[in-house]
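This report concerns only the one structure given below.
Not every chain is included here, but those present sit where they belong.
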Amino acid sequence: MKPKKPKETAAEMTELVLPNDTNTLGNLMGGRLMHWMDIVSAISAQMHCNRIVVTAAVDFVDFKHPIHLGEIVKLSARVTRAFNTSMEVYVKVIGKNLRTGEEKFCNQAYFTFVAVDQDGLPISVPPIEPETEEEKAQYEDALARRNMRLMLAGKIKPDLKILSDLLT
Amino acid sequence: MKPKKPKETAAEMTELVLPNDTNTLGNLMGGRLMHWMDIVSAISAQMHCNRIVVTAAVDFVDFKHPIHLGEIVKLSARVTRAFNTSMEVYVKVIGKNLRTGEEKFCNQAYFTFVAVDQDGLPISVPPIEPETEEEKAQYEDALARRNMRLMLAGKIKPDLKILSDLLT
Amino acid sequence: MKPKKPKETAAEMTELVLPNDTNTLGNLMGGRLMHWMDIVSAISAQMHCNRIVVTAAVDFVDFKHPIHLGEIVKLSARVTRAFNTSMEVYVKVIGKNLRTGEEKFCNQAYFTFVAVDQDGLPISVPPIEPETEEEKAQYEDALARRNMRLMLAGKIKPDLKILSDLLT
Amino acid sequence: MKPKKPKETAAEMTELVLPNDTNTLGNLMGGRLMHWMDIVSAISAQMHCNRIVVTAAVDFVDFKHPIHLGEIVKLSARVTRAFNTSMEVYVKVIGKNLRTGEEKFCNQAYFTFVAVDQDGLPISVPPIEPETEEEKAQYEDALARRNMRLMLAGKIKPDLKILSDLLT
């Protein structure tokens, strides 16, 4: 399979925060935001493999700033690395206040998707060929994050070496 | 503030998987499930602190089994431990096939919420008093998970000791 | 077919009242609540018969207290009695204010469902075996309620004896 | 207050049955239909009293025919009688198959609404002046249905005379 570049997998999504997306303080609920993050990441993964994809895992998400009713949310996603049948997608969330024009970085996360065929069985995906420095760094670190996921999911034994790689 | 028992914070939610919740294979999308997990966890946290709560973080989520169109999803949440102004909530997801009656464990996660006042500022919450052995174990481990979150969010320095506690 | 106990058919649902669920006074609209009552009752009926079910009738519903924006609604349902191809489900609705922790009984109703096969044709369901005193009383009264429904639907002739049984 | 004629309170609603409105057989779920019945009835009651209204009760509903995905649902409502602060609304549901043009009567029901002021307190509504024979008959019978509701809600003592009036 022909490798793809991260930019070929880039997906952008813009959402307007409506009343039903907010809590009683008028702030976007975290679950709604994760729903959007999952959709834009899945689109990115599908642009990479041209297959149906299913969410396999979501890494730690840290919500840094509230987003308010009437503000807009800009989500951007791209594939950082592909493994055999899975892809890691990096997604970044920016909140934008349309009155002031001000943008704030709200959160980021890594989603993992598996490509499947019509029977739902895993199927191989093309490799990723990083271009920029940032893409290359994310590509390198993707392996440690993958090992971390396997540890947290109980599929491989805990290994401090992996953790140490991830944090330094 | 008077401590509360985990069972006083228990919240149950049942959802039916409808067409708009599924991908083109007819499987529940991960983002929709996270949306529901956030709502039931937030309700649990609010039952603990009787305040408005905002999602602060979501730990690693591993999606183990697909849930299909027409199946039901049973979510149950309870607070495991309260810190100064934040609460850790454990949420478990069971998929149930109504034709066979079969239930399967689908995933679990820890959500962190912060209690806020009407101006959105953090406010103290009561402590948790675990009762059962499982609750006591989750209460103990909550501290290591909290340190892990602070590390991942870049708020404290990486510390292998914490990771080692978490994994063993 | 092996009889089932009411507790094996118990379904719990928790919903958060969002802006789109309310009228301009900020109170939950009756129709949205009936929608949720139908879903939780249908899940209960499906847990009893492991078949697709269709709503056949809804008895009188009396809305006792308003439920407000941001409050939660706890619905619980269980099958009270099964007839040939139909099941009567009892559903109870509790509104809970998360700030005060206060709960109020909002309403209750009896829904009737018919089990159907893939062609939509009625199909037999197992009997119910009540255990507690309350379950036994509901099981006994289910027959009078069923006759009442047949009268109101014009399927049997009006009979004051039935009404008298139902009200005393 | 100046009386109104039932035709001045007439409200029509047409809905298209979409995938999320149906069960796994592709039939409209009863709860969604009741949601629509509540909205069209509330609009009718508001056209009568020009006030915010809240659903107070729903009488027995009997679902006669399934309505399928892609079919349309025509709902029509009008106020049959006003009491002090409440109004009884009659709502009729027709399913229409757009391929054959065939229409089928699906169900009908009586909804009761209470008019409220900005604080949610009951407020007087104008009387109804029926014109046609059918409207006059519904106006007459509304009293027996109201007594029946009060009995079923436990607000007045059971009285076989009332039931007998209602059924004959």
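Each chain carries a letter (A, B, C and D) given by its place in the written order, and its residues are counted from 1.
Here is the rule we use: a contact is a pair of C-beta atoms (placed from the backbone, for glycine too) under 8 Å apart; a residue touches a chain by one contact, two chains touch by 3 or more.
The model shown is predicted, which means the values in this text are computed figures rather than measured ones.
S.K.: Can you report how many copies the full complex contains, not just the 4 shown in place?
M.R.: So the full homo-oligomer, as given in this file, consists of 6 copies.
Just so we're on the same page, only the chains that are shown with their structure count from here on.
S.K.: Which chains are shared contacts of chain B and chain D?
M.R.: C
S.K.: Fit chain B onto chain C over the CA trace and report the rotation angle, somewhere between 0 and 180 degrees, nearest 5.
M.R.: 180
S.K.: Could you state the distance in Å from the CA-based centre of chain A to that of chain B?
M.R.: 20
S.K.: In chain C, which residues are in touch with two or more of the other chains?
M.R.: If we look for residues of chain C contacting two or more partner chains, we find 39, 42.
S.K.: Could you tell me which shape the graph of touching chains takes: line, ring, star, complete or other?
M.R.: Drawn as a graph, the chains match no named shape, so other.
S.K.: Between which chains does touch occur?
M.R.: The set of touching chain pairs is A-B, A-C, B-C, B-D, C-D.
S.K.: Would you tell me which residues of chain B are touching chain A in their complex?
M.R.: So the residues of chain B touching chain A come out as 23-25, 27, 29-32, 34-39, 42, 52, 54-63, 66, 111, 116, 118, 120, 149, 151-153, 158, 160, 163-164, 167-168.
S.K.: In the complex formed with chain B, which residues of chain D make contact?
M.R.: 19-20, 22-24
S.K.: Write out the stretch or stretches of chain B touching chain C in their complex.
M.R.: Residue list for chain B touching chain C: 11-16, 39-40, 42-43, 46-47, 50-51, 72, 98-101.
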